[in-house]
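Yeah, one chain of the complex is gone here, protein chain that is, but the others are all in their spots.
Chain nomenclature is as follows: A, B and C, assigned in order of appearance, with residue numbering initiated at 1 for each chain independently.
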Amino acid sequence: MTDTRDLLDASPSEIPLEAGDLAAAIDACLRAEQACVACADADLAEAEIVALRRCAALCTGCADICAVTARTLSRPGAYDLYVIHRLLQACVRACTVTADECEQHAAHHQHCALCARACRACAEACSEVLDDEELQELAKLAGG
Amino acid sequence: MTDTRDLLDASPSEIPLEAGDLAAAIDACLRAEQACVACADADLAEAEIVALRRCAALCTGCADICAVTARTLSRPGAYDLYVIHRLLQACVRACTVTADECEQHAAHHQHCALCARACRACAEACSEVLDDEELQELAKLAGG
Amino acid sequence: MTDTRDLLDASPSEIPLEAGDLAAAIDACLRAEQACVACADADLAEAEIVALRRCAALCTGCADICAVTARTLSRPGAYDLYVIHRLLQACVRACTVTADECEQHAAHHQHCALCARACRACAEACSEVLDDEELQELAKLAGG
Partner (left out) sequence: MTDTRDLLDASPSEIPLEAGDLAAAIDACLRAEQACVACADADLAEAEIVALRRCAALCTGCADICAVTARTLSRPGAYDLYVIHRLLQACVRACTVTADECEQHAAHHQHCALCARACRACAEACSEVLDDEELQELAKLAGG
């Protein structure tokens, strides 16, 4: 159990997106970041490193994008919906591509199975926020 | 529920510290990071910003230290016990100082109450790893 | 002098964008990140904190976006042009909004003047990469 939702509710700033969806996306980003960091590290120690090199590269990059997405969504006082929109798109894409790669190794490496699941969940949670009509509308008005 | 412990267990690298303690510290770091990011953002939007400026400064710095501690502990393939020892010391200190500050505002600001609790829990979880006799011994041998 | 360009040239991966523009954007991102971190910290210590609170909030968020953009552009082995396109858009926007805010305080606070200049330079360097026709074309094909 995290306090993510309670922290959003405790902010004095108005939050123009659904707080439950935001909290779910933040938590999913942090889990995917952690899984990607661990999976990349494990890949490098496996005997099959040659087959896992693309996995390690994708996980390393995906971790950083998940991290910045979690932080940006955690700051309603400084929300810029255009920035949020673009970061969420980048995060959904990075998580989807990483999950696709990890799934190919999931049968042989439990860290890949866990990481694929965490990235897939993150892509879904971020898509949920991205589907918000108001976000799409405002991102457009905001110059997107 | 996170997969942190399962990811440690899935690593092909030998883990010279207690995996349960490590997983608890990683999760506590990620929660404290998220709480600190949210609390600093909320501080800046409060009417009492003058009284909360030190809280915002401490939370911003603490978030970064929690983040790097979580990542470093998540990479058993590249563990350097001297580095881990120093990072854990820095993290315990940053979290303790931040929790002390947040507690002074906890009665008036729910985000400070939540952040204080998350930082205190992180300091405790990191201390648990730091108390490991082997870590202290190896950190010393390693040149600490 | 940095080695950014030489490191891009030393990568065994093919780089589908102009290396000089990429190196300039990476360096500009790292400078803007550093300036934003320093400016936010200075804002919180100024007597005029009430007037500078929005500056501190924007700088804090902008720093994280510059950091992830610098890292993502530094990894040609894992380039995903759709992700790069979206991150660059987010970075240009965050830097432009932060520079606009910092400029309003530039006459009174040298850290704001320096930060405004670094953010403006970063927005320009990232726009240069973003203007690459191939990037726009590939980002579209890639599902953008």
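Criterion: contacts are C-beta pairs under 8 Å (C-beta built on N, C-alpha and C of every residue); 3 or more make two chains touch, one makes a residue touch a chain.
Computed from a predicted structure; not experimentally measured.
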Note that chain B touches the chain not displayed via residues 57-58, 60-61, 64-65, 67-68, 71-72, 75, 77-78, 80, 82-83, 86-87, 89-90, 93-94, 97, 143-144
Can you list, in ascending order, the chain C residues touching the missing chain?
2-4, 6-13, 26, 30-31, 33-35, 37-39, 41-42, 44-47, 63, 67, 70-71, 74-78, 109-111, 114-115, 117-118
Tell me, which residues in chain A touch the chain that this view leaves out?
40-41, 44-45, 49-50, 53-54, 56-57, 60
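In this text, only the chains that are shown with their structure count from here on.
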Of all chain pairs, the one with the most contacts is A-B
Give me the ID of the chain with the smallest distance between its Cα centroid and the all-protein Cα centroid.
A
Separation of chain A from chain B, taking each centre as the mean of its C-alpha atoms, in whole Å
21
Need the CA-centroid distance for the pair chain B / chain C, whole Å please.
28
Of all the residues in chain C, which ones touch at least 2 other chains?
57, 60
